[in-house]
Structures are given as C-alpha cells and as structure tokens.
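A selection of the complex's chains, in situ.
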C-alpha cells in the first residue's frame, strides 16, 4: 500500500520522516514570502532520482496555505510569482514558440484543471501565421490544446501531442495537470513546476506515456496542482498516525510496543480495502466545493502562464483578456 | 466527532453494533431480490425516533451493490422497483398534483443530484392548465423545480418551496436530495425513500428548514442517494476498525487492551482535524468519476419518478422522453 503523491516535496518528506536526513543526491532551497513558501528541490543524480522515484531535474513548489480563500490580491500575487518562477527556469523568451497542453479529463471535476487552464490561456500562433511574422512586440507564439484522455479518444495523450509537435514544431511544451497529494493541507494550495515534464504514472490520470524531452524532442515544463488526496493514502497515513500515537504511550520494547509494530502491511491493506470497496483504486478525498476551486485555480495558473510566456503582457491585460 | 449519515439503516446499524439488539420502537422488514435488497425501517414511536435521530415514519432503502456498473437492464429494473415502492406508499394516484423539488447545488457535483433529476422528469402541469383539464388518460399533473441553495439565492430553500406550494397548491411534494453515507459501499448504490420529508441538518447541504408535512401542509416524500462519505466519518470509522483489530489480538483486561480503550474521543478528534485541515468540515470522499455517476443516477431516479407519478407511462415511453 504505497503512499501516492505527485509532489517532489512529499517524496522528500517521506524519506526524511523515515531516515531523519536529507535525501542524498538532492539539493533543497527554501524562500519564504509573507503568504507563501517556495521550495526548490533539485534532483542532481541517479541516486537522488531513485530515492525520490522521480527523474533528475528541478522541482519548484509554491505553497500558499491561504490560496483556498478568495482573496483576489493574493491570487494575483501568486500568478505573478508563478510567472517569475517559470521565466526564471530559462526555457523561454520572446522568440520561443510554446505549445501548452491541458492534460486530464474535462468530465471528471478534480481531473479537469488542465482543460480549464487551456480555456483561459492567450493563444496567438494563428496571428503569427496570418501575418507571417516571426516576432511581436507584445506577445510570443503560443498554441494550446486539451487532447482528452485515452478513455474518451482511444488514443494515448502522448501520441496526440507528439503528432502535433512534429507538425507545428514548438520550441517548448508546457503541460498542465491535476496531481495527487499526500496531505489535505496541500490540496488546492500548492503549485509544482518542473522541467522534467510529465512522467508515466503521474497525475490523476495515471499517464502511461511520459511527456518529456526524451519523447517529444523539446523541453517540457509541467505545471501541476494537487486537487485530491488518494483515499487509500489518507487512510494509510491515518492508521500510521494512530499507531504512532499509541506507540508514544507504550514502553519501547514492551509487549504492546511490539504488537503495534506487528500490524503488517497486509493487515493495513485489507483494512483499507474494506473501507474503500467497491471503488478502491478510484476513491479520492476532496473539499466539497471542488468545482468552484478548480475554476479559481485555473484562472491563477492561466494568468501565470500568460504573463510568463508573453513578454509584453502583465496582469492588468490578462484580467481583461480572460472571460 | 459524530458519525455522519443520512440513512436510517445506518443509524440502526450503529445502534445494533453497540447494543447488539434491535432498536426499540422500530420495525424492520427485509426483502431480497437477485441484485438488490429492500429494507423497510418503520419508526413507530418517539422512543425509536429519539434513538434513530429521525422522525417517526417509513424509511425504505433499496441497496443495489452492482448499481455502480453500467448494466442498463439492472438500471431499468431499479427504476421500476423505485416506482413500485413509491406507489406502494399510497400517496399518489392519477388525480394527484405533484411538485417535484430538486434540492442541492448544481455547481457542486456531489450535491447536484436533485437538480439533475429535475432536468429529466416529465413536467405536465402546463398542459393541464392550457387545456383546462383535471385529469388525463396517460399523465398526472406534475411540476418541478430546483430552487438552488441559500448561498446562491440568499433565500432558504424552504421559503421558496413554501411560496410555490401556496401558489400552486400541489397535493404532494417529492424532494430529491444527495445524502451522506457512513460507508463507501453504499455510496451511489443505495436509494432511500421516506414519507417524513427532508429534515433540518440532513442532506449534503445541511438544510436549516425542513421540508415536511408540518411545514408545507402536504405530504412530502424524500428520495435520496448517498453520493459521498464524510471524510471525518471515514477516518473515525477507520480508527475504530484498527483499534478493534488490535483489541482482537490483545488480552481482554490486559494492560494493552485498556490502553486501546483509553484512546479518547478527544484524541481521535484532534487526529481527524490534523488529517483534514484546512478544509475539515467540508471534505468528502467520492469515487473519482462522480460526475458521470451522478448523471447515471439522475436518469435512474427520474425514470422511477416518471413511472411512479404518471399512471400511463412505462419505461419504454420514459426512455424515449428523456434526452
């Protein structure tokens, strides 16, 4: 019964909880703002990659505990921060042709973040073609698409994107996806940006083919927000907590203590199964108003992308642009 | 940290788990079909009502474990069964004027069952008025409305409905609502019908004003399906299960056993709070594809109501009618 998380900071947290040391092969930097924390986890080599179960590369996490409330000023600040971090990664300038890809299923609310962001990004490639231009004072060349999920199209998302990349030859792909977190407190309050793209098994949709530089031939930035906690993960963590809290009371080495240690993975698994049947692998924990929250998040992310990708666009323009 | 459930059979189950006896003042009958169980819980007096935390009256629960799969034949069977049970309650015949009310918030997926059912019921009152008729060979006089929730309208649902009841004078109100269950296995597989209406605190929306005969002056049937488990309830139940499983291994009366008994309500509450913050009271557990499931359920319920209320309509007509 593995812990299910798409956040690098949570993989690191899990390691540190167990080993009480920093993950080897991983460099971590933190910056604190008034309302947010930015954590940059850099997986430097294959040792770090193996422990973290994630490819080498940079994972920037923006945590904004208050993001769930509807404070417009903070939201705008986070859009700007997201734009700054994306630009800071150095993959785009005003000549960069970018394809934004909204992953996920628009018919499944917690998985609809990607498609909803696509609805709100500024798409300009058609004007570059119509006016036969190579650059523009205000905007860069951006196209955008929500390919749908394999259950709807019969086609792997990766195949669709690769076909389009080959035809339209962007310099950069930005993939937006809904993620799973291990902790409720990170749900809808955390944005992860990585230059390693989308990798097999990640995201709510459990992608089979990765969307990364190896596969697509151009750099792939992935921007994700955890929108759910996997229910099995939550129950497993809850059980660990209660066992831990009993251990605190028991005498180390005593009978009860070892009894507590005895609760096997298998026992836990059966318990989780019992609680979650008949839906087991597909049960998620979300705030009730997830529909509204996803709407809000998609505006924050789309604003961030609009500012990051278009050199002459700031938040004022963006607010006007987005319906 | 109370167990949150809107199902009478679960209130009964909780009592029986603790006391190992039937609830006094309550009569229970069970019928088994091949793919379903119908349980009729009749709360006969105020003793039963107090223990069950529910008003006196009849609670019919249809449990269909396979309902989550898309077997069209079974769905149609359940629509017919639902119609049969509603008609069996004896509140309507071909002269009955019925107002169907879809409770819940159409912007919050798990709470949107009521409004989605309203979208699919056959509404006929306008024809009775246009042709100045009192009865018809095929259909009864039915109107339908989704009043929205107080957060959207600023008006208590009960006030809106009472205003309309006073103007249009139906003989019967049928209220459809999304419920909370205690157990995942009942989510989206269970239909509860009751002649006690909707009572304060029930449903996902935690209604403040009840919709019942006392308030509206006409009988109110409530039809509900649990679409979520409250996350706090699930975690609380999970903790009880793991403690129970440890107790099974410990020696009764031994030190460890009493340690397990010692885990106080307060400790549990703090644990739940820690797991669920910052959303605490509004976190729900649902299958990921809840959007699609609610769509399917709304067809089953609407079909059942169409057959139950209109004397000359059967499933074939109904399939043709609903888009």
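As written, the chain order gives the labels A and B, with residue 1 at the start of each chain.
Just so we're on the same page, a residue touches a chain if its C-beta (ideal position, glycine included) is under 8 Å from a C-beta of that chain, and two chains touch if they have at least 3 such contacts.
Just so it is clear, the model here is predicted, and its values are computed rather than measured.
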item	value
Full complex stoichiometry in copies [only 2 chains shown in place]	4
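What we mean here is this: only the chains that are shown with their structure count from here on.
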item	value
Distance from chain B to chain A - Cα centre to Cα centre, in angstrom	36
Parts of chain A lying in touch with chain B, wherever the complex brings them together	65, 68, 107-111, 184-185, 187, 189, 204, 228, 231, 234-235, 237-239, 241-243, 245-246, 249-250, 255-256, 259-260, 262-263, 267, 271, 274-279, 282-292
